[in-house]
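All protein chains but one are shown in place.
We just call them A and B in the order they show up, numbering each chain from 1.
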Amino acid sequence: MTKTILKAHELRVEFGGVTAVDKVTIEAHENELIGLIGPNGAGKTTLFNLLTGVYKPTSGDVFIDNHDQLSPINQLSPYKRAQLGIARTFQNIRLFKSRTVIENVLIAMTAANKSYPIQAILRTPKFYQNEAQNRQKAMSLLEIFGMTQVADELANTLPYGQQRRLEIVRALATTPKILFLDEPAAGMNPQETAELTDLIKQIQVQFKMTIVLIEHDMKLVMAVSERLYVLEYGKVLATGTPKDIQNNPAVIKAYLGEEG
Amino acid sequence: MDKAHIKYTLSWATLALMIVILIVVMTMFDIIGPYGLTTIVLIGINLIAAIGLNLIIGMSGQFSLGHAGFMAIGAYATALIVTAVPTIFGFIMSLFVGAMLSGIVALIVGIPTLRLRGDYLAIATLGVSEIIRILIMNFKFTHGPAGIFAIPSFVNWPLVFGMAVLTIIVVVNLVRSPTGRAIIAVRDNEIAAESLGINTTKYKVIAFVLGAVLAALAGGLRASFIQSVSPQDFTFMQSITILIIVVLGGIGSISGTVVTAIALGILDVILQNFGSLRMVIYAVVLIVVMLFRPQGLFGRSEFSLKKMLFDSGGNHDKDHSKGA
Partner (left out) sequence: MIIQQLINGMILGSVYALLALGYTMVYGIIKLINFAHGDIYMLGAYFGYFFLRVLHLNFFIALILSMAICAVLGMLIEFIAYRPLRHSPRIAVLISALGVSFFLENGMSYLFGSDKRSFPQAIETTQYHFGSLQISNIQIIIITTAIVLMILLNIIVKKTKMGRAMRAVSADEEAAILMGINVNRTISFTFAIGSALAAAGGMLIGLYYNNIDPLMGMTPGIKAFVAAVLGGIGIIPGAALGGWLIGILETMTQAVGLSNYKDAIVYAILIVILLLKPTGILGKNKREKV
């Protein structure tokens, strides 16, 4: 039995009478790649927002693995959850626009940073050492995504696909246990999508990370996911391996059927 | 510290030294008289306050209209302490006490109010500033509406110049560090910053407190230089005076703040010749500058000696090769 990294129990949230997420119970295991699919407005992004703490649930609980124990994080703000190992990207890209690519990555390393403002003000050798180390680490992450060439470009001058990649690099820089990707391939062409698929697989293996992926591109999710959750009208409609899901009559009727 | 940094630091130090020599030479030849030196001191004081406000508004993106209140705390701390202990030691201590007090007030005020957004924060900080002023106006030990006179003076232009340079170094070094990057990240996208484990309140408060400390420092220098303080010196208009320096220079640009503080100081001297039309002309200048440079003189960019002196090729590769 593999270790559970994150667990949500009967999560529910309402927005002015509309139940966007309705009693969702999910679990993510160590080093697992989970796909989260469902039609537009099913509540996928909202579920991410609940798990990462951006929204407070109306009811239900979220737990995360903390030193081999599942501890509740309902009361924790997003930044504390991030420090416990939750990282994410955003469906509507949220980069630090006025900063360069590498600065975007460096910013993500702030919480783990052991540098003190006083060292920075006095520009002690320790400060330069620290900065050099951080830059090196940021560059090596950018390297994985083939973005070292654009390290000093302003983030908002990058093409769309690269901005999405940068969001992933930035999330990785927080050295998370679990990574939530919200439609990382949106707006990419087939070739970029194929490259991204490989990269996501590569990160999972290389960093031994748990990844939860929202994606509308069925080929992509079915290819990479080990397990899937299907959401519809805020409820979990089905869960299982890609094969199970593809053969699940309820899913075919409610979701895949509608598509084609 | 590598060679490039030493070169870079030295060139800034040379620039500062050249300005000092220029001022000394100009006083020797009577190009700058006592009135000119007064102007230089006042420019320096405004500069320190404005850099503090730029840290709050420009770097951390929090719209504060309460700078005058923090200047008042510094000014009254200096006025009271220096009157009681009229020595240079008393003066230094008074600056320190004023800065501490101001920082503590900013901390207490900042933690709850920095959750407020945009103009709501502006009005809350304006309120705090006015409350500070009204308290000062009603306390006995601050001598009420009349204020405090005959404060011993320990301020001269080299001191203010040194303090201004120090302020710039501290703020620029802080901004170009993990702390500064986090502050700017919170400004650029608060939700993203939080998702990366950045305690957004903490960084907003850091900027706010440091800004308040600099305001107090400016207030203390001013009290001892002008040798009097009164609650009327720290109304909403004082906050606006500093705000104008920051906005005209370009929000988030330290170089812009420096240049504008100097330019407005000189403009003020020129306008003295226009008597009662002075403020009317100033108003027109303000509107015209905004209409033609809505981003401020410098936008968000900085004047860079590095680019001018060392980056002949004009590419950015230098920075990241340093990391490798």
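The definition used in the following text is that a residue touches a chain if its C-beta (ideal position, glycine included) is under 8 Å from a C-beta of that chain, and two chains touch if they have at least 3 such contacts.
All figures in this text were calculated on a predicted structure; none of them were measured in a lab.
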Which residue of B:Ile88, B:Ile123 or B:Leu166 touches the chain not shown here: B:Ile123
Touching residues (missing chain, whole complex) on subunit A: 45, 49, 54-55, 90, 92
Chain not shown, touching residues in subunit B: 63, 112-113, 115-117, 119-120, 122-124, 126-128, 130-131, 134-135, 137-138, 191, 236, 240, 243-244, 247-248, 251, 276-277, 279-280, 282-287, 290-291, 294-296
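One rule holds for everything that comes next: only the chains that are shown with their structure count from here on.
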Euclidean distance of C-alpha centroids - subunit A vs subunit B, Å: 40
Residues on subunit B engaged by subunit A in the complex (per definition of touch): 1-2, 5, 169-170, 173-174, 176-182, 184-185, 188-189, 191-200, 206, 300, 316-317, 319-320, 322-324
Residues on subunit A engaged by subunit B in the complex (per definition of touch): 52, 54, 77-80, 82-83, 87-88, 90, 94-99, 102-103, 106-113, 115, 117, 120-123, 125, 127-128, 130-132, 134-136, 138-139, 151-152, 170-171, 173-174
